[in-house]
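First the structure, which I've put down as structure tokens, then a few questions once you've had a look.
A single protein chain has been omitted from the complex, and every remaining protein chain is retained in its original position.
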Amino acid sequence: MKFITRILRPEQVRELVTLFLIVIIVLGFGTLLTDYYTGRTFVRVSTSIAIIAVVAMAQTLVAITRNIDLSLGAIVGFCAFFLGVQLSYHHEIGPVPAALIAIAIGTAMGMINGLIIAYGRVPAIITTIGTMAIYRTAIVLYSAPEGGIVSAHRLPMWARQFASWSIFKVGDLDFRVMVGIAIAVVILIQLMLTYLPYGRRLYAIGSNPEAARIAGFPAQRIVFIAYLIGGALAGLGGYLFLLQYGNLMVLAGVGLEFDAVAAAVVGGVNIFGGTGTAIGAFLGATLIGTLDYSLRRWPAISEFWRNAILGLLILLAVATDSAIMARLRLIWARAAAARTAEMAEAKARSMPQA
Amino acid sequence: MTEPILELLHISKRFDMTQALDDVSLAIYPGEIHALVGENGAGKSTLIKIATGVHQPDTGEIRVQGRPVVIHNSQEAQALGIAAIYQEPMIFPDLNVAENIFISHRSRGPFVRWNQMYKDAEEILAKLGVVMDVRQSAQGLTVAQQQTVEIARAISLDVRVLIMDEPTSALSLHEVQQLFKLVRSLRDRGIAVLFIGHRLEEVFEIADRITVLRDGKLISSRPRSEVTVEQVIRDMVGREVEEFFAKSSVQHGEVVLSVRGLTKQNVFYDVNFDLRRGEVLGFAGLVGSHRTDVALALFGIEPADAGEIIIDGKSVRIRSPQQAMELGIAYVTEDRRKYGLVMPMPICANITLPTLPQFLNGLGLIQRQKEIEVAEQFRQRLNIMTPSVLNTVERLSGGNQQKVLLCKWLNVQPKVLILDEPTRGIDVGAKVEVHHMINDLAAQGIGIILISSDLPEVLAMSDRILVMHEGRQMGIYTREEATQEKIMAAAMGHPEAILERQA
Partner (left out) sequence: MLSTRLASLRRMQFLRSWEAILFVLFLITLFYNSARAPAYLTVENQINVFYLYAEKIIVALIMTFIIINGEIDLSVSSVMGLAAGVLGRLIELGYPGELALAAALVTGLLCGLWNGLWIAYGRLSSLIVTLAGMIMFRGLVWVLVEDRSITTFPDWINNMGQRPILGPFPLSLLIFFFLLIIAYIVLQHSAFGRYVYVIGNNREVARFSGVKVETVKLVLFIASGLISALAGVLYTARLGAMRASTAEGFELEIITMVLLGGVNIFGGSGTLLGVLLSILLILNLRNGMSLSNITLQQQTGVIGALLIFSVLVPNLATRVRAELNRRRFARLAAEQAALAERKEVKAETK
């Protein structure tokens, strides 16, 4: 037991539990459904998770600082739409420039959020409810000359095929580029949160904002940048969204911000700040995505149960977190106290007798 | 004599109506433990906030090593080597110990090197003579350990002046000794320590120099060897101590509250006492003795695990504040802001909050007029300084806020009134009024439990004194047999030993 407390932190135990649940779900549904362990399943699940995972990264960053972003879905929608329209008229834009365009637009939209929240001191929930409305309206206005839709057949060839590009194939398992991008993003964000001072300061601000202020952090700048990055990620999400679906309507991306919150919460991110990892949010997205797909394939339950079960899952995740994480932390603290006592003893023994 | 490391010269600071500091000049020398004492409102925290850049002085200047500086924020103060540790723990519970120490460092490189950080943290703690698991989350640390981490953080930033605001208020006796050891080692390394303390015994134990502030002015600043406790108290208060406590004798009625074997796991054990009507039972002890926890158990906020509570002869289980109130128990908290009063609400609304059902008419609506009348009566009775009971509590002085808090619970017409540090943080005049009030209430037949860390106050006001030490009851002393030494000795865990009187 002490060995475990040495190697892992309670949060990592939580991640392992989430992973374990995913495995259970996969094994469980593998026995219930035919043709479950196929390449098709893998592709469907992985590509559906990809977009949510990227947006969940954005939500995780701001959640760690005790904020929230309800406008992410609108940013995804706008970037997807904007890019879609641009690509429809300019077939010469390639995949990389297109990504950069979407990211740039997303960053600008995230910047507006950041300015209002960090410097205008308007609470995040109010700001992002407002910007969500504004950005949705922007989509409507921007798409009006196009009749409110983007049609896949008017996109350049590469855009129509992008969703089926793969990085590599292992037997039946087809690892798509989209999925690769999403995983790369998750890894980058996780590295940032663990190894960059900026990432650690995000946790500090969420953990104790008062102490952060006194310690002299430029808290405003740090939160501002978090929303900036969040916007960029949402822009990337919009890029993937467009390439995944091809045909867009004005309601593109509606609800994504809530899916992102769900993924983060199920993955162990605390909405009150201070804890949570990118990997956790990714695992949360995977859990939800896998469960979602499996339920849809299961004839015993109609597909319409999807949301009901999802909502229940979120609630259970938070309820058990609240009950169990506190107890885990207590166990870890006791183990640490024991270790400290050992260290003190060892030191006393090694000292020459007075 | 060496050069002072920090000089605050002719500092004045005014906040709207109050002159918080009036031409205060102070020199802090390296390698010296400098204690700053004074009553609440004397200006101590304002002075240190100016030293750490939280406030700007209206007049005067600050010099660091002879050079005049302007400190705009705590970052600049840190850069000059000035760091402060406040009563509220300024640690990050979600980060580990090592990170807490180094979190505000700018120059550790573009990437976080965890193993290096752990090593560096252990080194710094070793310099302080402390061992701790640096990988552990800061959440599980005790208050004493959190303080140590904050000190380690200051050391890592090459602090030259370490300011500590009431560092011992939440520590057990053992932890205080550890802290003092640490502070002495800091001094021996040439760091200047500015120490704000309330407990004169501790101040006299640790300080090399003692400075007294009163009402924003500097009254005296002398080496510890040249001054006595009485002199310091006189400087702090400005008049002779005896005047304050006037206890009138009161007839005690029958037993209203009996407590037998009251226990709460890991908090307090086997508390036993009887409380009579009209009696004042003092609860003495140092912070960490868990007296408040006993009160919270009696008031139903944190019910006890075992033991008996008997009110007017009937045995009861108290599981909620509503229940406690119905049984006639009222608890006046020590933390007005957090647990006592709703600051933006009017005085009258605060007073009627626990007893609101009594102020409803037949339709269940609040009778505002009646509320105002009752509040007015209280205002006059306790002499609360406010133009109107409709004003919000926020605007009142500490002493008047305490009075409003008292009114709130008097309105419940309790049989047992538990007062938790009722005169903490209020000015001298209000203190006297509160003491008179306690006398009056006892005379009316209310049983009073007075929790106080102010030994002279407990000795003067109580009929009997129950002493607690780290959750255990050390004994109950009658008024006649109680002396400061006996109570202090018991509070420190040695009921038989007798302490030397401070010279």
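When the chains are written out, they are named A and B in that same order, and each has its own residue count from 1.
One rule holds in what follows: a contact is a pair of C-beta atoms (placed from the backbone, for glycine too) under 8 Å apart; a residue touches a chain by one contact, two chains touch by 3 or more.
Nothing here was measured: the structure is a model prediction, and the numbers come from that model.
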item: Contact residue for the chain not shown (choose from B:Val70, B:Leu356, B:Met385 or B:Ala443); value: B:Leu356
item: Contact with the hidden chain (one of B:Lys408, B:His435, B:His469 or B:Lys486); value: B:Lys408
item: Interface residues of chain A (partner: the chain not displayed); value: 68, 116, 120-123, 125-127, 129-138, 140-141, 250, 254, 258, 261-262, 265, 271-272, 302, 304-312, 314-315, 318-319, 322
item: Contact set of chain B toward the excluded chain (per top definition); value: 14-16, 55-56, 58-59, 301, 321-322, 324-325, 331, 333, 338-345, 349, 353-354, 356-357, 359-360, 364-366, 392, 394-395, 408
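Rule of thumb we're sticking to: only the chains that are shown with their structure count from here on.
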item: Chain centre separation in whole Å, for chain B relative to chain A (CA means); value: 44
item: Residue numbers on chain B that touch chain A, as the complex places them; value: 73-75, 78, 88-95, 99, 103-104, 108, 110-112, 131-133, 135-137, 139-141
item: For the chain A and chain B complex, residues of the former touching the latter; value: 9-10, 194-197, 200-201, 203-204, 206-208, 210-212, 214-217, 274-275, 329-330, 332-334, 336-337, 339-340, 343-344, 347
